[in-house]
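Only one protein chain is missing from this complex, and each of the others stays in its spot.
Here the chain labels run A and B in written order, and each chain numbers its own residues starting at 1.
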Amino acid sequence: MTAALSPAAEAAPSTFVVELPEFSGPLDLLLTLIRDERLDVYDIPIARVAEQFLARISHLALDEAADYLEMAARLLRIKAQLLLPRSGDEEGWEDPRAELVRRLLEYQQVREVVEHLDRLGEERRERFVRGATTWAPALPAGVPPLALSLTELLSAVDRVLRVAREPTVHDVVARALDVAGAITTVRGVLALRQRTRWTDVVGSDAEPWQILSVLLALLEMAKLGELRLLQPKPFAVVEIARESPGEAA
Amino acid sequence: MSPLAKLLEAALFASSRPVPMDELRTLDADATGEDVERELAALRAHYDDPEAGHAFELVEQGGGWQLLTRAEYTEAIERAQLAQRPQRLSAASLETLAIIAYRQPIGRAEIEEIRGVSVGGVLKALLERGLIDITGRSEGLGRPLLYGTTPSFLEQFALRHLEELPRADELAVALRANPTAL
Partner (left out) sequence: MSPLAKLLEAALFASSRPVPMDELRTLDADATGEDVERELAALRAHYDDPEAGHAFELVEQGGGWQLLTRAEYTEAIERAQLAQRPQRLSAASLETLAIIAYRQPIGRAEIEEIRGVSVGGVLKALLERGLIDITGRSEGLGRPLLYGTTPSFLEQFALRHLEELPRADELAVALRANPTAL
């Protein structure tokens, strides 16, 4: 992931700026926070961590920060769940942080392996293989000959054709999020109306990337103070209210 | 040096990749596996001899045996531009590679779930460097591609086989023993 710091971030050197290459992803950033603050991974103070996480990513270019913002949304959701009153039944209560802890521990394992691999790779990089070979062998040395049959080739063709003829399979194109576009849409709606609802800005036929784009747009705009997000009760439709009502026409 | 040792040296010297034991054994139809192993050990000792030794050494890795220059000459060789070290892998690449090494065959979505970021570009770079390969398709929805590591991965990290990587439970234990050290 490459960092594209916005000009605004460069113009404000006093604020903390996350340089993305420093972190290989949101879990890396989260682990660093936990380590820096000497927190217990099994008992994460979510409110505090979420706040710091948001502070650290506040200057990322939005479209590049999609992965980070998804984590931010997850932290805020866990925070909200922790605030919900428990239904007295302590037995059946599951800590909403459990899944995050599991992912962090799993990711920490990956980091341990990475350290190991990095060390091995560096040692290996210190040594050169033989550059030239004596003659041009028919095969690269050490590569055994092939066992191939026409049947195999034809079944490969069949596989290719089968996949090629299922457009639903091939239509799965990784799509970049269009947060900027979603912000424009939401601003457009709010220019007309003081209040609106989640279901008004996200069509019922919206694709996942569109839903995620709008979600990130709303979070970002809320952070910028352009709007307020309200959810009257759990699972209710989210209401979106334009901030600074004084300006309302 | 015995004739068999010389023959082995010739084959190892001619190859820029690890030469599998199978292939070393077929060099001389009269030699047993034990003979070959004994002569490989003799070659290794000869190269490592402090007096008559050589600037390269014999290592077992990547599913075979390979001659490699010793680390102490790397800087001078690179400065003289006679050979170049491969580029160091980024943290993102190493993380992805580590996950594939332990979970193979594994699909892209699963890797992204563990790393928390999208990995399309990283997978492409790892494929191009020959460190991973597509090993098949999952039976799941959309039949996503599955990735696995290649013999070249073992070679690039000086591993004899995948089992040389620390076991997952070893890591987990280390983790639980000292949770606050995170």
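In the analysis below, a residue touches a chain if its C-beta (ideal position, glycine included) is under 8 Å from a C-beta of that chain, and two chains touch if they have at least 3 such contacts.
Predicted model only: the values in this text are computed from it and were never measured.
Considering the complete complex, identify which of A:Gly131, A:Gly188 or A:Gly203 is in touch with the unshown chain.
A:Gly131
Kindly state which of the options B:Gly33, B:Pro86, B:Gly136 or B:Pro166 is in contact with the chain not pictured.
Candidates B:Gly33, B:Pro86, B:Gly136 or B:Pro166; residue touching the omitted chain: B:Gly136.
Could you list which residues of chain A touch the chain missing from the display?
Residues 128-135, 137-150, 152-154, 156-157, 159-161, 163-165, 167, 170 of chain A touch the chain that is not shown.
In the complete complex, the non-displayed chain touches which residues of chain B?
1, 6-7, 9-11, 13-14, 20, 22-24, 26-28, 52-56, 67, 69-70, 73, 76-77, 79-83, 123-124, 127-130, 132-137, 145
FYI, only the chains that are shown with their structure count from here on.
Just how far, in Å, is the C-alpha centre of chain B from the one of chain A?
The separation of the two C-alpha centroids amounts to 31 Å.
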